[in-house]
Structures are given as C-alpha cells and as structure tokens.
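Shown here: the complex without one of its protein chains, the others still in place.
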C-alpha cells in the first residue's frame, strides 16, 4: 500500500520514513514539502542516500490520491486543518500527527493554540488515536488524529488507576521531561546546542498546549471533568519522554495491588510493558521502539502513587503510534513493522 | 588561614580546592586521602598540575591540628562520624559535607542510611548549615553539618511559602533532577557513560536518604511534622540540580503575591535570586556559582504553586555552601571568595 | 537457524540480539555468560523485557552444538582463543568478535595485546571478515574473525586509494574518534560520565592494539609492508567512529578523480556509501545501521587526500558486520536483516 507523507523535512516525517521502510505492507508513494519542493530528499538528509531518493513534491490532493491510499500529515499546528478536508474529499484516509484535530472544543483549541481551529464537521469525524484505548474506534477512522507525545506517555500512565475509584482526581500532577527533538528541526535558541547541553530547563508552565488534550482524555475516561498540573522540562538528550505522575490514593493500597491492576489493564497490549515492582523504566530502554514502559511505586507514608511512564517521543509519541494506528485502520496486527528491540545503549 | 580537606580525591574535595584557591583568606594546608596517601594530587587530577601539587596525606588529627585551623570533611557517609570527635578534641573546627551529622534522630539516620549513626553528644553540637536560614547559629558553630545538595535546593525553594499559613503542608511534592556528579567519582553502572548519556532515569523512589533531612528542616520551620513526596532523577549532565516543587495553596493567591513574598524573604540574601515573574531558572544559569535561583508560578486553575529552584550541586549544594559557612563562622562577609559569575554557556 | 551468543552481557552481545531479532533466518538459541549464568537476561537489560527472556547459561560446547548451528563470540580478548577450538571440534561454525584471531603473527599479538596468543593451527584457519574485501574467503569460513571497529572504518576508507599506485604509503596518518560504547560496559574511570561528558581525550598513542590489525590488512592489499600513525580519541557520545585519514598523493590528482575511483571500487557494495563531492559524512548519519559512509577531499595546496569514513562502532564495527559475515557464510544476500535506515536524529 502506497502512502504519502506531508511535512517532509521535519523530524516526524523522517521517523515515518524510517519506520515505513521496515513495514512489510507499506511503501512511500509521495513526500510533500512545500518549502523544499523540487529538491532530492537525501540533500536535506544525507543519511537517506541510496535508500530514499525521492524528490520532494508540492501539495496537490488529486495527485496524492492517485498514487496513495493513505496520507500521514507531519505538519506544524495550523497547517493540516486546511489540508485534511481536501484529502478526505479526494478519498484518501488521513493520519494527522499535528494538534489540529485533537481537541473537540474549538474554544479550547483557540485558547491554547492561539490560532483558528479546524472546521467542526471534521473535528467530529476525527478519531483520537491513543491506540491501546480507542482501538475499536480507530478501526473505522477515516481521519485519525494522532496523540501528542506528552499526552501519550501521561495518559497511558494514568488511565489504569483513573478507571478505578481508588484515586483522588483533583490531585493529579504530571512532571514531564523531554528530549529536544520534540521541538522539531526548526531553529530557535531553545534548540541551540550551547543553551541546551549541560542544562535542564522548565518551560511553558501552565501554558502547554498538551494540557487540554490530556485533560480531555482523562475526563472522558473518568467520566468527570479533570484538571491537572502539568510541567514540561527540556532535558539534554535528543529523544525520549518521561512523565513522573503523582496521584493521591483514597485508601492506602499497596504497590502490589496497583501493580496487579496495571498488569491486568495492559495484559493484551504488547506495546505497554508494566515493569516488575522495584524496577523503574528509563527513556533509553525504549529508544527507537514503540514501547511505553511503566513503573509504579506507592509511598505508604503519603498514600501517594508515583507513576513513571517513558516513551520515545518520535516513535510511540509520534511516527510509531501513527503506524500502529494505520495497522489497526487496515485490519493488520498492530505490531506489524514495529517489533524492533529498543536500541541500547 | 590554613585549612585541611579530608576525602581528597572525590569531586567534593576537588571543588573545595577550586574555591579555596580563589578565596582571599583561606589556604590549603593539608589534603588527606587514606586510600591514595603518598601520591601527588596532580597525578589523580592532572588539571591541578603546577597549581596544587601537594602530596596526599593519611589521617592524623594531631598533625592536622598543628597545620590547620579548620577541616572540611568531604568523605562518604559513615566516615566522618568517627573522625569529627578526634578533630574537635584536637581543637579544630569541622565542616562536614557528608550526611553523618545532619539528622538529629539516630533512629532516622539508621533507618535511611542503613549503618550506625554518630554519637549523640556530637549530633547535639552540630549546627545545620543552610546558610541563609541558620546564619546566627552558624556563627558560633564548632561542628558545622553542611546540607545535602537536594535538601539545599528543595528547602530554599519551599521555606518562604511554608513560613506563611497560605499552603497545605500535606500536599508537598518535590520532583528533583540531578546531574551525575552528585553520585561522586566512584565506579558504578549508574555513572557509566553508556548508561547515562541520552537517558533519564528515576531512582530510589521513596527511599532517598535526603528525605528525612528535608522533612526535618521543613518541620522545624513550619513547627509541625511534615511528610513529603520526593522523587530523584538522573539527567545526562555533569552538574546541576533542579527541584520542581508543587504545593497546594489554601486561597487562590496570585503569582504576583507569592513573588512579592519570596522577594521579601530573600531580600538580604545575595546568593538566592528570585527570578522575575515569567522567567524560570535553568541549571546552567548557576553553573559553577553559589547561586540558588528560584522561579515561581501559580496555576489559577488548580490553586497550586509550582516552584523551580536550581543550584550547582557541587557549589551551593556542597563545596560553595561549605565555604559560605566557613565565612560566617569566621565573621567574614558570606560572599568572600564566592562572587564568581556563573559560567555560561 | 539457531545461533548462540557467548559473552552475553556486554554491549556487543546486546547489539547482536537486537540485530538477530530483525533477521528473517536467524534465531537465538542460547546465550552464554559465565559471570551471570542463571539470571534472566532482562534483569541485566530491562529493555529486553517481554522480548528476550532467556536465562543466561554457562559455557558448554557440546550443549551449544546440540541447539545451535553457529556461535557468535562477543568476549573480551584472551577468552575466545580457548573456546573456539572446542566449538570447532563440536562442529559449530564460529564468528569471533574479539581480537584473538585477527593477527596472523603470534609475535605481534603478544607484543600488542600483552597476553598469550591463540594456537597457530587455528589462526591459520581463521578468515578475516572485512566483508566487502574478503567476500570469497568468508563464504567458506568455519572460523570467522570479525574485524575491530577502528580497523573497519580505517581500512574501508583507505583501500581504494591504496590499491592504486597514486599514493605515498609512508605518509598514512589515521586520526580516529570514537564514542564510549567501544570500551564496553565494564567499569573504569575512562567510561565514568563525569570524566567523559564535555570532554575529548586522546588515548593509547602509538600503543593501540588495532594498529597491527590495520597494518596487516593494508600491507596485504598493497603487497608491501605499511606502517601507519594512528591516534585514538574518546568523544562524548555513545556510538560512532570517525576516521579522518591523511595520505599524500604522488601526483596532484583532483577530488573528482579520487571520487570516481572510490565510486567504482564500491559500486557493488551496498553498505559502503561514497558521498557526493562536498558532502562529508557524520557519525549520526549511520547510527544504528551497517553503513560505512565515506567523504573525500583533495587539497591542491598540499597534494594530500583527506578521507572521512564513519561507522556505528557496534553495528558495522561489531555486531552488524558479524551478521553480514554470517549471511555470506550461509549463502544469503549480505543485506539480509541489515537494511535498517540509520536512526536520525
């Protein structure tokens, strides 16, 4: 099956290409980059020399629909909202990796993203692609909205305890740490080596656009409005996200009980690995893979649960989950093409 | 004034030497390293060639007292508790950088440090050297117990709000991130480059020996027992600690009000810099210096205060604060020899 | 085909497992680690949880021969020389990733490796597995000696020019830079994070055990004894080797002519990519892949050729080339299981 990628020179697109290259049923038909149309891909990315030597194309929905059955949009926020309607009309299924179709509320979108939202008709069609949770809806999606990197790690870590009545919904604090690739390949002081290396920096306190996305999922699943504290930090590494999440337990249940609950919740979910008690995941242990690893610890002194969840932000947090969703949409095993062992060290 | 350093080949000792070299009134008399006695210092540390070419000595309290007026102990925990009594008897003032004299309770010490505590007579003499808070006691100390790196960053960040009645003491969560030098120069997989680089790792959940130290200070200052959640993470950088601390506010006071309160609290404390609103400190912005920088944000949606406090773990978190305390003990300006600008980038 | 791995908890073994997992014809039969026999693999390496949950075994040649058709030895130097004879007698083909069978001269081995060499009978059987150069010999090998990481990058970079009469053999200087994983997972100050990070260090000047290995190959191919200057540097990164190689040209031929010569030399070698003129490879551009990328520049001012050759030291410099050689030994396409795109960024 031929697929197109739009937003061709960003890190998200590059990771899609890496993963599609391993996929037994997918093949790259077209790569679109309006800003660099006409150049060879391997000029922007010499690591692709002799492997992917496509020429970058401009965006043309009817051309795309002739050559491709599916499109992955790896564009900055505010771009895909205008492309997706044209693509759907041309009959191509869309997997959007940007934030444009993640929030159902246009008011929330405008308030957090600071620009105009997508058309409500399309927002209503969009299926939120947190693969482990919304598998059934994803099967029938024509417009798949792929979750953000932070929301993937945060919600996979929180949902098992949240779906019980054991925790205090008002007490949720998510302290998130990310590698720099999450900010993309664009140039800014916050991705300048001299400013990032040997440094840790907190940013966008109370203002990160992933806050409403996380709250939407948590509220849906808990069936009650949930407000969270969410802090993001930039860590001197290229890939990886860790969420350290705190939630108060109503009763003083043990780490063992919580662990069992998580094990049960994810027993048929191959990409979520609940670590044995006493074993906490680090980001490198999922590097380059589609895994989300989760470690758990209840502190009996405070009756508080600490959840450590880690992903590779470019794989499970972006391109990998997009492929996983494409697998589900096509009726294939969700692991197809995604069975790589994490690269360690 | 000649001073001795014990524990001479660790990172703490090396940093003491770097700082004493800049100090107008202090001079290194003796460096003790039982494990490497007899070798030249610059063999272990070539960066000291032609600068500090002392020979390493064995521990001999009477010899030390002849040549030195003060001793800095930068030894692993469990070592200084036996040396300090001998040194005090020989008439030398001690600044202990290890954890041996930090906890007043021997029961707590044994429970968290897993070995036998110091003699209570000496514990009672020890003055806890959080310089900005206990200045008056420090002036008269003969045995100064220098705070841990995490406790310094955490308590300086929390005390101003804690000393009011505005916050909920039960809600304190400290999410701490540290560079690798905090673990010292000893060899272990957790300081192996291949395991640390491009990785973030949580460790010792609910079991870190700095927990009771932080709780002791917070409880003293709040005059009520306080229990905290405290999580430590290893970040791929050499120096720097950031504490991201969360505490619920009773009333919905604003960031501005909290900021004013912190500004007032630290107005005469040159090493604590409260950042302007909207400006969050990063660890590199205090690198190599004795500053503790603090950023503040109240999220009106959750009525929760987030405090970002950063230090260089080897300076304000160890050797720098030790010098600051020595300045106070000697009646000098606390900034003497410590006025370096952070090294950026 | 089932294969065994000996030396199971080092970085070389871990990388073999990552690659074998992707290979369509190979399967891991047994993993041997004398030091950690009896433990589960995923205890030492949590990233393998739920993927490779084998128990580590002790070395037993007859047991190994029952379950496996081939053995990869990823042991420290001085270990495989005693294991290989037993394995060959038990009828299993061996791919040795250590240095034990690389040097034909036992005198040279002892002089550079500082311990006793392998039995000459076995040295004579060993085929040196520089895959692109010795393909024909490799096809029939029972004992394959896999090249060192530095020699792979250095010789692939030099051979095309060396096989002409255009260069001055006496002028070869190889300035090599390596990530830290090349030194393995063992503990030492030279792999301590605090000593490596933000640092570059030259080591083993004129004494590196890869010198005679490089000289042996160059001398064989040039059919004249060649002596080189070879300097190794440790760079603060986990994976990757770059050789910057200098050689004087007899006549002032152009970069274009040299480039054509290299293109021709490697035209049927899928894993060697000669970069276009003006385009120099960086190590990240081959990360996680089996490629060796080569950039070329002739400086007309000095009539000197500079060759930049890069590999991932754990893939083309170790486990990847071992799989490539196993492919050739088994009559499969050499690219089988090795077609991953480099992971970028």
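A, B and C label the chains in the order they appear, each numbered from 1.
Quick note on the criterion: a contact is a pair of C-beta atoms (placed from the backbone, for glycine too) under 8 Å apart; a residue touches a chain by one contact, two chains touch by 3 or more.
In this text the structure is predicted, and so the values were computed from the model without any measurement.
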Neighbouring displayed chains - absent chain, whole complex: A, B, C
Absent-chain contact - pick from B:178, B:238 or B:306: B:238
Identified contact with the non-displayed chain, of A:163, A:185 or A:269: A:185
Contact partner of the left-out chain, one of A:91, A:194, A:278 or A:300: A:194
Among C:35, C:252 or C:302, the residue in touch with the chain that has been omitted: C:302
Contact set of chain A toward the excluded chain (per top definition): 11, 180-181, 185, 187-189, 191-198, 236-238
Contacts of chain B with the absent chain, listed as residue ranges: 11, 14, 17-18, 21-22, 45-52, 181, 197-198, 238-239, 270, 273, 275, 279, 281, 284-288, 293, 339-345
Footprint left on chain C by the chain that the document does not show: 171, 173, 175, 177, 179, 194-195, 197-203, 205-206, 227-229, 231, 233, 235-240, 242, 244, 246, 280, 282-284, 287, 295, 297, 299, 301-302, 304, 306, 308, 345
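By definition in this document, only the chains that are shown with their structure count from here on.
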Overall pattern in which the protein chains touch one another (line/ring/star/complete/other): complete
Same-site or different-site touching of chain A by its copy chain B, using the half cut: same
Centroid spacing, where centroids are CA-atom means, of chain B and chain C in whole angstrom: 45
Rounded Å distance, chain A centre to chain B centre (Cα mean): 38
Contacts with 2+ other chains: residues of chain B: 194-195, 197-198, 236-238
